[in-house]
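There's a structure below that I have some questions on.
All protein chains but one are shown in place.
And then chain A:
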Amino acid sequence: MDGDRRAAHLKYLVEKLTTSGKDNLDEEKFKKIKKICKQSDIYVIELYRLVIKQLKKKHAEIRYSAFQICDAIFRRSHCFRELLLKDFMQFIDLALGLDPKKPLPKPDAVARKLKQKCVEAIQYWYDHFSDGYLTLKRAYSYLRDCKKVDFAELTARTEAEQQRAEEERRKAEEMKNKKIEKIKRELEGTSDEINDCITQFHNCFKLLIPDVHDFFIPLSSEEVGSQEESLVTDSGKDIQGEASYGGDEELEEKAEYGSEFMRGHGIMKGTNVKITLEDVRKVQRTEDNEVVIENLKEYICILSTKLLPSVRRWEEIIQPYSAGNESLIKTIIDHKISIQNCVKRFESLNIVNKENQTVIKDINSDSDDDDDFIEVPWDDPRVVRAAASEAALLEITKHSSSHSTSSQPDEPDNQPSSSGLCHTSSQVQSGSSKTSESYRFPDEYLSKGTSAPKRHHNPLAGLSQVWTATADLHEQEEVQSTGGILGIATQRVNYERSWEPVKWACRAPLKTGQLCPRKDREKCPFHGPIVPRDETGKPLRPEDAAREQAAREQYERDHPAWQDPQLLAELKAATGVDLKIDKGRRKRNRYENLTDLKKTTPKERLAKKVLSKKAVRRLNVALNKEHRSAPNTSSDFRFS
């Protein structure tokens, strides 16, 4: 009797332990198990039976906990070892999952851990017990030799997995070699160009600004100045446009001590003015150095737009494979640094044009970063003036322009709701082309006639509002200027929609006693189609009232009043009985600690929809259509 009680207790404990879903076994309960098992081998046998039963469950967390019990008892009980080793293959299948037909159950993370721990445990068992148990020895060598369980790294992978990993590694290696090879080839091809470019740049630069260190500076700076071809001036000192002199030095030379100039600047005798020419980078463009500057710009353009990005790309590609390719990397980085230096040097250069105030445009025309079009603010008086004159030319009434501006809704209250249907409120206004006034569009007649048909052209909105067969502005102007017969070919249609604010509210009664203030055109998202209601919110028409009543009854049937969560909570607190009705037929999980395997992640749900056969088929059809229609559209463009 006592034994039965203990066995039942054992069963209870094992079930509790294995369904805890925790990483480690509960010490308290496990100690109880050990205590029971210690008393007799009968309990060990019973425990073995129970544990194997749990191990067979298709849930990795249950298996993991069961395996932990196995491991702990295996280390202690001889009887358990014998039992386990007798059915060792079964145990291996359940805990290691080496059979590709019977993989470990989900969740994957726990399954991986189970595998890992199992290999570790077998290694431990082998180290400690293999002398006493032949089967263990044989099983170990079997797992090692046949199943390719790597006990050295404590990983158990199936052969297929190993092969796949090997394949992947090989592919990566191949890819890497290919990449490196390609870079090497490119580098070989381009390094000459880079070097050429850099030397030429430097030479040009030297021509433009000679390096002070490059030549001996004689005491008389006149000689220096005479050698210079370019103009180097200090900022602010070259207003008078002095030519061909390294500014300050020459200035100092000119202004002998005690002169007006020196005195004016408060420079005393014996003052040494040191000027580093390195920083002097202002160059005035003259006819002499124009060619050099152009060349310089050209080289820097090549360097910064073509060569530098490619060098950077190589560096990026080769970064992960740095081992073994140091020399290659070094070359690449050297190239990069030298190019960057060049660019920096150029950027520090300040090229001043000779006549910078007078003719901006002429100089701008040769610089590459200038836009063809200048953005002009919309409210620029000049533009307004021009537009007005244009409008006068086109005989546009003030009314139409004001109309178009008023059509822009500005109060947020009047924003059209998406639930309203557009076509009923939108008015189609059509204006025929200016040349053919008599020509009318059928849409015009369809409109309600609230606004008389009028020619409508808004110059401020630009011509883009006009739908024409030709998109080009210039051509449009041509058409306009030629007018007459050609005008017929281009029919301008203005789709205009007059905004009409919603005058009614939903007015369905709310729980708070108020009426729903939402203003929708057709249908309230909460209360359905908008129907006329009286002051209390009741529908005026009897059929609407009946429908609403039916809906309410349906709701009450689904949610009885006593299922109010607050009431239920109170009841539960008072009586301890949970009266909550479970929605649907879904059974509550028996073991809430375990991970629910049936639960799907949002990603899976989306994938199911997006990658479903139907969706894919639809996508294919759409793509096909697009593919087929592509040539047509291109031919359309050819006409314009």
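In this section, a residue touches a chain if its C-beta (ideal position, glycine included) is under 8 Å from a C-beta of that chain, and two chains touch if they have at least 3 such contacts; residues count from 1.
The working rule: contacts and distances are computed from a predicted model.
Undergrad: Missing chain's UniProt protein name, "Ribophorin II C-terminal domain-containing protein", "LSM2-LSM8 complex subunit LSM8", "DNA excision repair protein ERCC-8" or "Translation initiation factor eIF2B subunit beta"?
TA: Looking only at the record, the undisplayed chain corresponds to "DNA excision repair protein ERCC-8".
Undergrad: Who touches the missing chain here, A:114, A:139 or A:506?
TA: A:139
Undergrad: Out of A:75, A:179 or A:312, which is the one that touches the chain we can't see?
TA: A:75
Undergrad: In terms of residues, what is the contact footprint of the unshown chain on chain A?
TA: Interface with the chain not displayed, on the chain A side: 31, 34-35, 38, 75-79, 81, 86, 88-89, 128-129, 131-135, 137-139, 141-142, 144-146, 148.
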